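Here the complex is missing one protein chain, while the rest keep their positions.
Which chain is which? They are A and B, in the order written, and residues in each are numbered from 1.
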Amino acid sequence: MREETRGWWRRGDARGWSYYDQGGIAPKTSTLENRVRRKDSGVEDENDSGEAKGTISKAMHAYLKRAKEHQAFIDTQEKEFVFGRRHLANMMGRDVEGFTQKDIDEAIRYLFPSGLYEPRARPMMRPPQEVYPKQKAAQFDMSGRPHHPFFYTAKPNYYYLLHEMVTKLNSLNKLAPSRSTSIIEEEEDRDSALSGSVWITKDELESRLLEKITDQMYSEWIACLERIAVHSKRDKELEFIQAYRKPLAVQTKASELPPITLEPDGRKSVHVSLCMKKSARADVLVTVPGTGEFKINGKGLDFFTLMASREAVIAPLQLSKWLGKVDVEANCEGATLAQPHVPFAGETSRAIAIRWGISTALAALGADVEKLRLAGYLVKDHRMRERKKPGKESARRTWTWKKR
Amino acid sequence: MSVTMLRNFHLRLVKTSLDKVSYDAKKSLPTRLYCSATSLASPSHESTGFFRTSETNPVNLNEKHLGRFYSIDNEIYQKLYVQHHGFPLEYREQCKVFREQLVLVRKPYLDLKRCVDAVDLKKPVVRFVLHGVFGSGKSMTLGSMAHYGYTKDFILIHLPWIPLWTRYCKEIVPSITREGFFDHTINAVAWLTNFKNQNIELIQKLNLLTSKDYQWSKREVTGQGSELLAIVEHGISRPAHATECMYAVFKELKTHSSEEKCKTMVLADGVNELFYPCKWIKGPDRKPVPPTQLTAYEAMKDLFKTDWTGGVVIVTVDKAALHPDFRESDLPRYLLKKEGWELFDPFVPIEVNNYTAQEVQTTIDYYLERKWLQHPASSTEEGRLELEYLSTRNPRTLMELCNSSGSSGTFLHLPFLSFRFTGFFR
């Protein structure tokens, strides 16, 4: 066992072993020279020092080559990025020093406007570390001996992590041996330290471990984590657990609500624009205090002929008990795709657009935001009609299969 | 007093009495004042509801009874309305369910009554045109005027819903006497039967006789000096001549009214249909018939002219009477078109508005008392408020909402094909 690597797994380090990461604990090439030479399968070692070295395995050779190439590639990309960033700043007439990533994104959006739907397909300029996936460095040394003791599990980082977790669990169990005392019974106490967060997703775990894991492996890992999280002595390992928790943002964000305007007659009003549902567009003005007057495209609530639309429009007012206390003025258009057998198609889309506008305005004016949010009135319904695909009659409907 | 002066006087009357209706929820009375007796008496017993009035004589109804329901006696209702479809179908169905006939006393009705009282019967007939948004209560006002006219010994010429003559016309035949014209058979016979039911006692009491000979065919004659009812009977027994008989009855009544032998009240619903191109009716050769070629329509237009005295003409104009292509506006100028406007001008316009907040609550109270509003939430404050807002205080929409207590999908606020009077309950 090499001195520098003994007991490395006891350090509680869950990251993938990489001699680049370890910084300086690289295997010494001099020891390789003393290894048994492999006459047939060996490859000439291309050492920087130019000395004649012993043969190394093909796999290791490939690894080294790949690693060097990758590093060289990353370096060039890095240089290009820095150079490009400077260029871009000059083009935009901005100061190079203060040119942040946000500015870069804006500039790219301006210079290369894209109509592509998928954000990831649009042009972007990022540091190479963000763009190119991290690769695992050499898994074994020159002689072919793996660095990681769990190498032969094929997913060393994952299994090592599990191993670590079980070790922790055992240590916690030693502190609270009996079954009755080992689990936090009360749900509130269980949730208290970890409320407002969720376990990291499978993708995030994969990117941390640099290994692909299956759904089953992920759920097993979660189950094990939960076992620790529910333990009565979990406070000792809270830091470890928190490392794998992703905090959830509180959903209601006051900063996103539109501002209140003061009218000349002393009333407060909120104007909400860009109220959307399918192709309906509306803008809504809610004024308080009011008399419950509705003015939609110049008409009252009878602009909507369907009771469903009317109910939808007054729903947020009813929920927050502000019906009759505010005035609503709205202009709406769009969503007039009338189908032949349904003469009033599109009306409810306008109603939902106005409903969203009214809800947002009420939230800004001081109504109970949480109530409106839980009722689903503060979320924009971005569902659109699914496009028709080739080979199908409509979006999903396939043509009738005929045997012959 | 000339016609113009009369019209201006009536216009002023009408304008001052009609206040602007505003959607002011604050002004509506608290609902506890409208709480009615919880025990439902059977319809024959008097209910102690605040919204009722015990006055049954429409002559005595005045501002005291505004916003309350008055009851029409069963006999009068059967006589004037049941067979004749004098009131809208949905209202008649409700009366069947509630076992009573209550009508809400509203401002347009009181104004119209006062105007009719003030009319000088020695002068050419005054035309009153009721207009308003769809479902605001024009037909109901017209219908209740029939009761008033009956009480005041007017002879009623009641044409309930004129578009029925073309929309669901069962049979149409080429006219015998007029070339190029078409007669209704079944519709005219039905109308004559109802006319007889409504007015038989009055006509016999007044002993109205025909003023000239009527030659229906080579052998069938109604001689001068015979009873007016003879024409009616002839029309009923001979459908081919029924429309001509109807026309004759109109002319006779005009003559008699001008001679001060009787008073005539003409009530016609949906007159604007007479002036628009009609796409529904087809002649025997399957070609569409324009409304100008219908004898019945000619008769009606003749009736609305001002060439007679001793009577009153009350009509409504409604956009539901027209094909959906012609439904841009609710106002008389658009609905009557040029021909209609020239025929009716000058007239007294009476606007029938939607309910006030109080009237909405009164109606809800009535439905609660009749056990029509069954949902437990409909008697609560929130429920009442919701009904008021969802109906936008429109009487018809409120009625439809209360039929199913919210959860309603008024399919089409305006009937696409105007099947109003045949309705769903055939």
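Everything below uses one rule, namely that contacts are C-beta pairs under 8 Å (C-beta built on N, C-alpha and C of every residue); 3 or more make two chains touch, one makes a residue touch a chain.
Heads up, the rule we're going with is that contacts and distances are computed from a predicted model.
Novice: One chain isn't displayed here; going by UniProt, is it "Multifunctional methyltransferase subunit TRM112-like protein", "glutathione-disulfide reductase", "28S ribosomal protein S7, mitochondrial" or "Checkpoint protein"?
Specialist: UniProt protein name of the non-displayed chain: "28S ribosomal protein S7, mitochondrial".
Novice: Of the listed residues A:L172, A:L257 or A:L319, which contacts the missing chain in the full complex?
Specialist: Missing-chain contact among the listed residues: A:L319.
Novice: Which listed residue, B:K64, B:K205, B:K279 or B:K371, touches the chain dropped from view?
Specialist: Checking each option in B:K64, B:K205, B:K279 or B:K371, the one touching the absent chain turns out to be B:K371.
Novice: Which residue numbers on chain A touch the omitted chain?
Specialist: The list for chain A reads 159, 162-163, 166, 169-170, 179, 183, 190-191, 194-199, 219-220, 222-224, 226-227, 229-230, 248-252, 306-309, 311-312, 314-316, 318-319, 341-342, 344, 348, 351-352, 370-371, 373-383.
Novice: Just the residue numbers, please: which parts of chain B touch the chain that's not shown?
Specialist: Residues 42-43, 93, 97-99, 371-372, 374-378, 380, 382-383, 386, 400, 403-411, 424, 426 of chain B touch the chain that is not shown.
Here is the rule we go by: only the chains that are shown with their structure count from here on.
Novice: On a C-alpha centroid basis, what's the spacing between chain A and chain B, in Å?
Specialist: One centre to the other, that is 67 Å.
Novice: With touch defined as at the start, can you tell me which chain A residues reach chain B in the complex?
Specialist: It comes out as residues 291-293, 300-302, 305-308, 310-311, 314, 318, 323-324, 343-344.
Novice: Using the touch rule from the top, collect the residues of chain B that touch chain A in their complex.
Specialist: 23-26, 382, 385-386, 389-390, 392, 394, 397, 401, 406, 408-410, 412-414, 416
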